[in-house]
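Only one structure is covered here, and it is reproduced in the block below.
Excluded from the complex is one protein chain; the other protein chains are retained at their positions.
Chain lettering (A, B and C) follows the sequence in which the chains are written, and residue indices restart at 1 in each chain.
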Amino acid sequence: MAGNSFGHIFKLTTFGESHGPAIGGVIDGCPAGLEIDIDFIQDELSKRRPGQSDITTSRNEQDKVEFLSGIFEGKTTGTPIGFIIRNTDTKSSDYDHLKNTFRPSHADYTYEKKYEFRDFRGGGRASARETAARVVGGAIAKLLLKKIGVILVAYVSQIGTIKLNKQYDQINSDKIKESLVKCPDKKTSDKMQALIEEVKKTGDTVGGVVFCQIKNVPAGLGEPVFDKFEAELAKAVMSINAVKGFEIGSGFKAVEMKGSEHNDLFVAEKGIINTITNFSGGVQGGISNGQDIYFRAAFKPVATLMHDQVSVNKTGEKSIIKGKGRHDVCVVPRAVPIVEAMAAMVVVDFYLRTLSSKIG
Amino acid sequence: MAGNSFGHIFKLTTFGESHGPAIGGVIDGCPAGLEIDIDFIQDELSKRRPGQSDITTSRNEQDKVEFLSGIFEGKTTGTPIGFIIRNTDTKSSDYDHLKNTFRPSHADYTYEKKYEFRDFRGGGRASARETAARVVGGAIAKLLLKKIGVILVAYVSQIGTIKLNKQYDQINSDKIKESLVKCPDKKTSDKMQALIEEVKKTGDTVGGVVFCQIKNVPAGLGEPVFDKFEAELAKAVMSINAVKGFEIGSGFKAVEMKGSEHNDLFVAEKGIINTITNFSGGVQGGISNGQDIYFRAAFKPVATLMHDQVSVNKTGEKSIIKGKGRHDVCVVPRAVPIVEAMAAMVVVDFYLRTLSSKIG
Amino acid sequence: MAGNSFGHIFKLTTFGESHGPAIGGVIDGCPAGLEIDIDFIQDELSKRRPGQSDITTSRNEQDKVEFLSGIFEGKTTGTPIGFIIRNTDTKSSDYDHLKNTFRPSHADYTYEKKYEFRDFRGGGRASARETAARVVGGAIAKLLLKKIGVILVAYVSQIGTIKLNKQYDQINSDKIKESLVKCPDKKTSDKMQALIEEVKKTGDTVGGVVFCQIKNVPAGLGEPVFDKFEAELAKAVMSINAVKGFEIGSGFKAVEMKGSEHNDLFVAEKGIINTITNFSGGVQGGISNGQDIYFRAAFKPVATLMHDQVSVNKTGEKSIIKGKGRHDVCVVPRAVPIVEAMAAMVVVDFYLRTLSSKIG
Partner (left out) sequence: MAGNSFGHIFKLTTFGESHGPAIGGVIDGCPAGLEIDIDFIQDELSKRRPGQSDITTSRNEQDKVEFLSGIFEGKTTGTPIGFIIRNTDTKSSDYDHLKNTFRPSHADYTYEKKYEFRDFRGGGRASARETAARVVGGAIAKLLLKKIGVILVAYVSQIGTIKLNKQYDQINSDKIKESLVKCPDKKTSDKMQALIEEVKKTGDTVGGVVFCQIKNVPAGLGEPVFDKFEAELAKAVMSINAVKGFEIGSGFKAVEMKGSEHNDLFVAEKGIINTITNFSGGVQGGISNGQDIYFRAAFKPVATLMHDQVSVNKTGEKSIIKGKGRHDVCVVPRAVPIVEAMAAMVVVDFYLRTLSSKIG
């Protein structure tokens, strides 16, 4: 009800504030018998962690996860997996000036209206620090996906006006991790990086797009009405801080297409049914059809600037927000593992939900 | 779990197939004491109903709703509101050829994979006929919204390549119902209608965009993490048949903006806090800020064509899908009340959820 | 949230008031491919229906169920199963005197406090008429249980002070339906029937106990912490009108036993593990162990008497409740199919939940 849980069978509940002692979570509903590769999980966290390079915030968190339950002799036991990540590099005094003042396009004002009392330090619960817990949940989901052969990869396809001009099925996903900005095309990556550095100099910020593709999802996953595959993916992705748009398959481009162009015709070879095109993005009627699932998420520019900004305080008086704290100029590269985590949890959850769809 | 319910406190569960005896639903969690205006609900259904004009499908359903419970002497009692709408104009024989064949970009194939057994008549549960039940739920949600002063309006802002070139705060919402295509600008509406008629002649179909705005939502509604206001809206809208994209506020345009452009600066007049711009679309950190909430939904073109199409059957053999049945060339105008219904239920649900956010 | 749904995967939502046009429900999450025997379902309803014999209320409802969705060519499709049962023999005028007066030990007063507005006719939603919808849900659950070999039987083991003096594994369950009071022992049944007739003459009412046994539940069903098998059973049974107590296995008798008496020792024969005794009642740590599950439910005497009773009205004035309307002297025999229905849904729900407990 208070919205800190995600998923139906594979369910992640997260807790924690940016400047509290720790963040963490509980994964309930992970099947027993899954081998847990702690190094893999820690690597996933590293992709998201602050302080990883010059283009990210200088807050330096090792994001070392401690598992407290649900794993025994390296395997899941089917009981809830509790975990915490200590906050170590908090500079809460950076935020004293925000006790009574609302930063523009942050959640300070809306939390004040909802709760009438808030932990203002570093955005508290509204901070994207919370997403580290999602990455842990997603990493475990990915381990399960590996077992069933699903491949899930996300990358940055746009920063500001610089776009990757390649179809998702032409990219080499191994190149993603070589890129500071997580764009698999070297030339585009370099341009994106240059743009971010340029914007940084002006104290401003910039947005971008994360593209995600999921291969080998078995046909038949998803629920047909309110919990359509694309609906749960949309919720998952739109719940990530700073996301303003979501599209699957043809997305907004579908609007200008005719049905005769957009329909994905079936073909069968040796009894295996595929579609010629894939404007549907791998889902029809809310259920996977076995083709690649792919979607895009639009991220707005970071709201914290290194400029002073005019704002108001609790009593409705004018107030100046100083450009302070440690922040990203562009969060999109660090958002890639978060998008992957959310998508992975959606797929796993549908995989488990679908086990009861029919009489065996 | 099987995804036929929507909402947390104000919860709609729907049932019914396109060619079964009836569709219907149960609204659980509607507070007691709400006056129910049956005529209003029936009017909402009329906006969605097939056969309402020359540009919609010729299937003629009166969509007369029968309430079975939860309402006494014209008011809700707080107990579940059960309702049914009989299917009257079904021509199931139109679908006999689909028993073993999969229509392209429909859910025939995916249902087969998920359930291994399906009601193939008219798409069964995958038919947009199900959305009539959503309109009933939405209509009751709207009655509750009226009581708290929220105004929620949707309209068509694009059909194919024809776009409405007006900001949402410049349109006259009274003009929507005068337009067959539900576009509030006469000139644009005429062009859209002409386009639909033209496409109809070719036996093809076309997509579009529905724009929705919500005024007077109190600040402080929404949940901060996974159930952000925009995340629940996205799920609600992406669960509507044929929707491929969702964006709130600046949406995908945010990607190319700088933080200094995108930030919505606060101003206070006489202690009332507003923002100068509204790129956020009325939500920050998942919670409403009191400004207008607005979003766009992209609809793909209808998959059923009046052309023959090549496809495959269950055994993987080539098969021709005849252009048969009664269908819309463009569902977008009829989707307007569905988008409104889903959005209304999201707002009401958050309104009720928020009652427990703080100690009174 | 408003509590009109039961179950997690196999989920029943009910609606309807005693004197509204119909009661009904939606079963969501029933797997596809289950053969539906309508006659069986109607037979289950007959066991609960009013007017079935001289010892039940004279309200005469045929309780004819109409299925509206989710079933196609005699089998479930995996989509929600909507159904209604029309109310036909309502005498609402019998209740006009209750508009402003609260019957003792009924829900009139508590509904008034909770909702401030209520359908007072025949108890409205609080009437046990609602349980007919549970019997439909339970009947479908039973059809699924049959497929997996589970046998579930309930009977009356006590009415007033008259007790059945047989262990559950000594009774002949075929005898249950031969007994008007649903007690499988002829002598005891006769005594119970005589007691009910005697009590009826005095205008009074009497309570009883329903005993339920479930055989062949596979070991390993249930969830270990809050949703223990016995916890969900307890909730299921305590949610039935008039139930005041629940006990599983040894129940309250366990209190006076020593651990050395109460422990169910394991024995293995040819690799098959069983227990010598079964004080646990087939569950350990919230999970089934493959032994018989059995429990008892205590029903209070019906609150409606054929006597006048002193009460109060809305304004706090003294008021006389006339002994009017058509009511059971003892509901316990008619409660047998309701207990079975609730228990069947619990078992099926756990069966489906357990499919995701471990990596396949």
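In the analysis below, a contact is a pair of C-beta atoms (placed from the backbone, for glycine too) under 8 Å apart; a residue touches a chain by one contact, two chains touch by 3 or more.
All of these numbers come straight from a predicted model, not from anything done at the bench.
One chain is left out of this view; which of A:P50, A:P104, A:G124 or A:P184 touches it in the full complex?
Of these options, the touching residue for the absent chain is A:G124.
Which listed residue, C:P31, C:G122, C:G207 or C:P333, touches the chain dropped from view?
Of the listed residues, the one touching the omitted chain is C:G207.
Just one of C:A126, C:V150, C:I171 or C:I293 touches the chain that is missing; which is it?
Residue touching the chain left out of view: C:A126.
If you put the missing chain back, which residues of subunit A would it touch?
Here the touching residues of subunit A are 1-2, 4-5, 8-9, 11, 13-17, 20-26, 28-29, 32-33, 66, 68-70, 72, 75, 77-82, 84, 114-119, 124-125.
Contact with the hidden chain only, please: which subunit B residues?
Residues of subunit B in contact with the hidden chain: 1, 9, 29, 31-34, 78-79, 144, 147, 224, 352, 355-359.
Even though one chain is hidden, which residues of subunit C still touch it in the full complex?
On the subunit C side, contact with the omitted chain comes from 1-6, 8-9, 14, 102, 104-107, 109-111, 113-117, 123, 125-126, 130, 158, 160-161, 199, 204-209, 218-228, 230-239, 241, 243-252, 254-268, 270-273, 275, 279-281, 283-290, 298-305, 307, 309-312, 315-318, 353-354, 356-358.
Convention: only the chains that are shown with their structure count from here on.
Between subunit A and subunit C, what's the gap in Å when you average each chain's C-alpha atoms?
Distance between chain centres, rounded to whole Å: 46 Å.
How many angstrom lie between the CA centroids of subunit B and subunit C, rounded to a whole number?
Distance between chain centres: 39 Å.
Two or more other chains touching the same residue: where does that happen in subunit C?
Within subunit C, the residues that touch at least two other chains are 1, 9, 29, 32-33, 78-79.
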